[in-house]
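Here it is, the structure in full.
For this depiction, one protein chain was excluded, whereas all remaining protein chains were kept in their positions.
Right after this comes chain A.
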Amino acid sequence: MGKTKDKSGPLARRPDNSAFKQQRLPAWSPMLTANTVLPFFYLLAVVCMLLGVWLLLLVQSTQEIKLDYTDLGNCNECFDLRRNVSNAAQACSCRVEFSIDKSLKGDVFFYYGLKNFHQNLRRYMDSRDDGQTLGRIKILKNPSTYCAPFDKDKYGVPIAPCGAVANSMFNDSFSLTYHLSSGRSVPVPLLRTGLTWYTDKNVKFRNPRTDNLTLAEVFEGTRPPLYWQTPVYSLDPRDPNNNGFINEDLIVWMREAAFPNFKKLYGILNRADPNFEKGLPKGNYSIDISYNFPVQHFQGRKGVVLTTLTWFGGQNHFLPIAYLVTSSLILLAAVVLTVAWWKFGKDGKNMKE
């Protein structure tokens, strides 16, 4: 089968004496011996234990406040109002109050959260057009059929941004107020930009090139998604640079969550304000909510989360605990293996034939 070489002589067909062909390549043959496995297990158990403890301390040092406002307080009325789709255009606002017992130090992040909202359904996830949100002019008015039935309205007017994802964008808005013990109320300033991945804001999402046109003019000939109250070019009335496809709320929403319960970043405490230089002081707070997003349809809940972070992220106890559990499992296995080795395998007793 091998190539015949142009050798001649009595040993013309003798195979080469290379280590590869003779299967004699130098190699390392590791084995599971007591000398390697047992120390490794004990070491690993210790490492996991230390890691677990350290992470646990880290996570414990963060603070988190969760509020489910679906039907909390006077939001109950809005909840009932949103039951009926025909009232969608009707505004509704409510207020929830809470207090912070221990000040949240450092950067404070404000999230909104949804439960039982399946952003990970295949047909839902497919229902978007990245070409359109990339600002491609041709696609802007001719969105992909993947967006159907949210690609065009019944008059054939293209929807921008198209698709079920954009259409279902979360549209509650919040304003947080700090009630000083003196009775004075101070609005808590939230940064509403810098919420997205750099790549999303600068590469993945772009507005169509304006060429001296205003954003509204560029989007002329398209219409906002059916459920939207405002067109995409005026999502943020305060910051003209946060409009169109690069609106950060839109970008955050368009990064679909992996699981049906998720939270998304709404704003970051602006610590430039002297009242909140060190974070959120303890005291009473209230959130005024413009209650728009209906959750009854999917039997969901919605809420807000205020949290501080470490380099490790937010308050998720899973990893530290998992490391501690793993550490004890390894230790248990190590002990069992040691016993087995001591009783049976030591001195190679069982290896004798």
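Here is the rule we use: a residue touches a chain if its C-beta (ideal position, glycine included) is under 8 Å from a C-beta of that chain, and two chains touch if they have at least 3 such contacts; residues count from 1.
Here, contacts and distances are computed from a predicted model.
Novice: Looking at UniProt, which of "Large ribosomal subunit protein uL18", "Transporter", "Phospholipid-transporting ATPase" or "AP complex subunit sigma" names the chain we cannot see?
Specialist: "Phospholipid-transporting ATPase"
Novice: Taking the entire complex into account, which one of A:Cys162, A:Val304 or A:Ile330 touches the absent chain?
Specialist: A:Ile330
Novice: Using the definition of touch stated at the top, determine which of A:Ser127, A:Thr222 or A:Ser286 touches the missing chain.
Specialist: A:Ser127
Novice: For review purposes, identify every residue of chain A that touches the missing chain, sorted by number.
Specialist: Residues 1-2, 10-17, 21-23, 25-32, 34, 37, 44, 48, 51, 55, 85, 107, 109, 111, 116, 118-125, 127, 129-131, 134, 136, 144, 149, 164, 167-168, 195-200, 203-204, 252, 255-265, 268, 294, 297-299, 309-314, 316, 318-319, 322-323, 326, 329-330, 333, 336-337, 340-341, 344-345, 348, 350-351, 353 of chain A touch the chain that is not shown.
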